[in-house]
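The complex appears here minus one protein chain, its other protein chains still in place.
Moving on to chain A:
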């Protein structure tokens, strides 16, 4: 090896070391779902554009992640530079001053392109505190063959009465076919997500403008009685233990006529590899009662930067990359339009290629019909469609969910469950200082 060659090699090694020394490492906390895992596989695009930034991933189950990032942000532990959080956390944490404002993202990010409903849920007093990575709502998924057999046609926007009628007609308990599968497992993100969204369409609400709990009012009784009657008549046995995954399994095995749940389920039930009914699934908007609100929820997994992070600039670059229009195009080029993270940008839904994806329009219509800043028929003092964005909600709603799950299991009556829910919510809200 001659001298020039050696000198060149030496210089390369030195500059490589220098680059390594300058590289900033971002630690990103995220949930285990298809879109997030896909993003981890595509980060080469980001690191190629930003050679001075390295990425480190922490993937956790949703509830573990929630506990983990809450501890870290509340104690300013500084373990994460980018956090994946939902529409429940953003308003609370934003108000606490725990998140970095993203209003100053570069112009080419085109902040006005974000879907208004989603953007509204992530904004506190005019400041955008998280960038939406993917948005989801809920809708009706139904078996086209069973619907036809029952002699019915699913309207694009069904009413609860139609759903009830169809569920009863589709039920064939002897052959283990149940007209409707709904969440029954207790939890604020399980049965209460479904029931709170349903209650909105029945004119019910969690609190009035004075933060007084409303479980003693007629709309909540109507909601719960309707749900219990429907499930007892046309639901699967043991429904009080069923959450998203249990219902997904039932639906894929052909045991449900209808299933009302997250829009993300559409890609699972139509996947012929896992689903025995993949070619017999239709979609419709979540039902309503003619009161102006539909029973669908709104959620967006979003990327946020904790206040106090030492690497805000690098973190912003990453957040902007992962939620940009270019990223959507990158996924489309690599994995096809059907795998693009849905529900964040208007331009995506204007793209003629994306419009050919089944359930694309239904997802957009569902998202647009849910407004987190005005979720109920009557005005309420809170933000959130299937939740109330206050820190106490997780605990209260899980306790209420246990009451309603017990009512579904037949361990208590609907009236008692509502009375208990009212008493425990009043107690907790008084303790937290909302009411006297």
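A few notes on this one:
Criterion: contacts are C-beta pairs under 8 Å (C-beta built on N, C-alpha and C of every residue); 3 or more make two chains touch, one makes a residue touch a chain; residues count from 1.
Here is the rule we go by: contacts and distances are computed from a predicted model.
When the unshown chain is looked up in UniProt, the name that turns up among "Rod shape-determining protein MreD", "ATP synthase subunit b", "Heme lyase CcmF/NrfE family subunit" or "Carbohydrate ABC transporter permease" is "Carbohydrate ABC transporter permease".
The residue touching the chain not shown here, chosen from A:203, A:243 or A:257, is A:243.
Interface note: of A:160, A:178, A:227 or A:268, the residue touching the hidden chain in the full complex is A:268. The chain that is not drawn here is touched, among residues A:64, A:209, A:333 or A:430, by A:64.
Residues of chain A in contact with the chain left out of this view: 27, 29, 31-34, 37, 40, 56-64, 67-68, 71-72, 74-80, 189, 243-245, 248-249, 252-253, 262, 264-265, 268, 273-275.
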